[in-house]
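One structure is given here, and the rest of the page talks about it.
Heads up, one of the protein chains got dropped from this complex, but the rest are sitting where they should.
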Amino acid sequence: MIAEGGSVTEQPRKLQIAVIGDGEAEENVLRVAEQVGSRIAELGAVLITGGHGGVMEAACRGAASRGGICVGILRSGRLSDANRYCNVVIGTEIEHARNVLTVLSSDAVITIGGGAGTLSEICFAWIHGRPLFILRGFGGWSDRLENEPLDRRRTSPMFFFESIDELFAALTSFLSKG
Amino acid sequence: MIAEGGSVTEQPRKLQIAVIGDGEAEENVLRVAEQVGSRIAELGAVLITGGHGGVMEAACRGAASRGGICVGILRSGRLSDANRYCNVVIGTEIEHARNVLTVLSSDAVITIGGGAGTLSEICFAWIHGRPLFILRGFGGWSDRLENEPLDRRRTSPMFFFESIDELFAALTSFLSKG
Amino acid sequence: MIAEGGSVTEQPRKLQIAVIGDGEAEENVLRVAEQVGSRIAELGAVLITGGHGGVMEAACRGAASRGGICVGILRSGRLSDANRYCNVVIGTEIEHARNVLTVLSSDAVITIGGGAGTLSEICFAWIHGRPLFILRGFGGWSDRLENEPLDRRRTSPMFFFESIDELFAALTSFLSKG
Partner (left out) sequence: MIAEGGSVTEQPRKLQIAVIGDGEAEENVLRVAEQVGSRIAELGAVLITGGHGGVMEAACRGAASRGGICVGILRSGRLSDANRYCNVVIGTEIEHARNVLTVLSSDAVITIGGGAGTLSEICFAWIHGRPLFILRGFGGWSDRLENEPLDRRRTSPMFFFESIDELFAALTSFLSKG
């Protein structure tokens, strides 16, 4: 039996940070996604992704290289659909509705490039007040979005960055304020 | 940058095992759930739960005491709703529809006691062919179910046990056959 | 433009009644499902089903023959997957998670026969307090369930009947009490 009190095992939940972007992407986008994944693991945070290829896989690869926990929240219900770097896989079978879950499972969301699926996740992050850290320079909606509120009904944190260093400086500062 | 090939970080996904049961339960039920959680962590498997209290929390407490990864797939979208032993929390905001996800995220499902919510998860495990390891002796649907197929449309693995030792002997044997 | 007040168009929502059961069933089961569908339309209620074949299609056929509104809440996102009697089709692509929606879209739930999927819907009806009207004599979980609460955490209305007439007498009485 386990000792009363649980003082050893009970600990504050780690931060969970999502990386969202295209399921297929060019080499330079994958490289930056991998670096972002590494940085998340170095922070001691859990990486949340959609579990499939492209930016998701590259971010997981980066986090895995630093021994991080990589979570893949799949569209399908087949655990084998996850990329090979995920060490926790969530099967859903709810297809694109899982985009809500990626966002809700995160304390902060980093975007790199991104098409319509990524844009839907940006919308859900906005709606649910999950802070958005948007990396410019890699195309897609991360570049197309103007630095303006997504709507007037809410005020959610949304920040734009030109480099990974800048982004992580702001991210760590933001999250340390809790 | 990370070395080509990823040979260090790429590794077979760990087994993921769900423990399902009541969100509120009596002391003897919680005690057995905690033991089951410990055993799952000792196997090196990831524990999947619904992330809330009762059997879910007790199983997480057991797994956490052995340094295991404890995943809580919440009904809500508030990460702070998870019990304090979860080290990966999935926010969903899809309420009871998340019962499908608990099952789909698991290679095997262990049931202890259980009311209507647990029974719905047993149904989904049956439908999706996730093997069910049902522990007798702690009331609820784990005791009420007869040792008969849930329906004639499918043949899914469903096993009944009178003790934790028996259950884990069968579970490890089953999972090793892949 | 439309006149102020909307007094013509604003009217109390019709009752919505679900019929749940197997996607494949024998002739006698389909016949009773068709009769149940007809009776629902004769009450002026909207029929809610899972939109696919078997009991769902037979119930829709019955309701359509009386000019009723038949809603099919599909597992898939392809509207063409609905049976040909549905005149409102809800595409979901959330697969079995839609079982929650069938129940939540209904003021009352009638069960005929049924396997694991139907049993999961019975669980959700119980959890959400949607009254269950269970028709005996056609096999499956409608016959296997004992006349006992599904769990002790809630008290939800659940009634068992040996004939359609009996069932509809109780249903209309129950619903008229609002």
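By letter and in written order, the chains are A, B and C; residue numbering begins at 1 in each of them.
Criterion: contacts are C-beta pairs under 8 Å (C-beta built on N, C-alpha and C of every residue); 3 or more make two chains touch, one makes a residue touch a chain.
Note that this is a predicted model, so its numbers are computed, not measured.
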- Quick one: say which of B:G37, B:G62, B:G77 or B:G114 touches the chain that got left out. B:G77
- Of C:G21, C:G54, C:G91 or C:G139, which residue touches the hidden chain? C:G91
- Task: State which residues belonging to chain B touch the missing partner chain.
- Result: 77, 93-97
- Over the whole complex, note the residues of chain C touching the chain we left out. 1-2, 6, 8-11, 13-14, 16, 31, 34, 38, 46, 61-62, 64-65, 69, 71, 73, 77, 79, 82, 84-94, 97, 100-101, 104-105, 107, 128
- Just the residue numbers, please: which parts of chain A touch the chain that's not shown? 22, 24, 94-97, 100, 114-117, 119-120, 123-124, 126-128, 140-141, 150-154
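In this section, only the chains that are shown with their structure count from here on.
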- Message: With centres defined as the mean C-alpha position, give me the chain B-chain C separation in Å.
- Response: 31
- Item | Two or more partner chains touched - positions in chain B | 94, 97, 100, 128
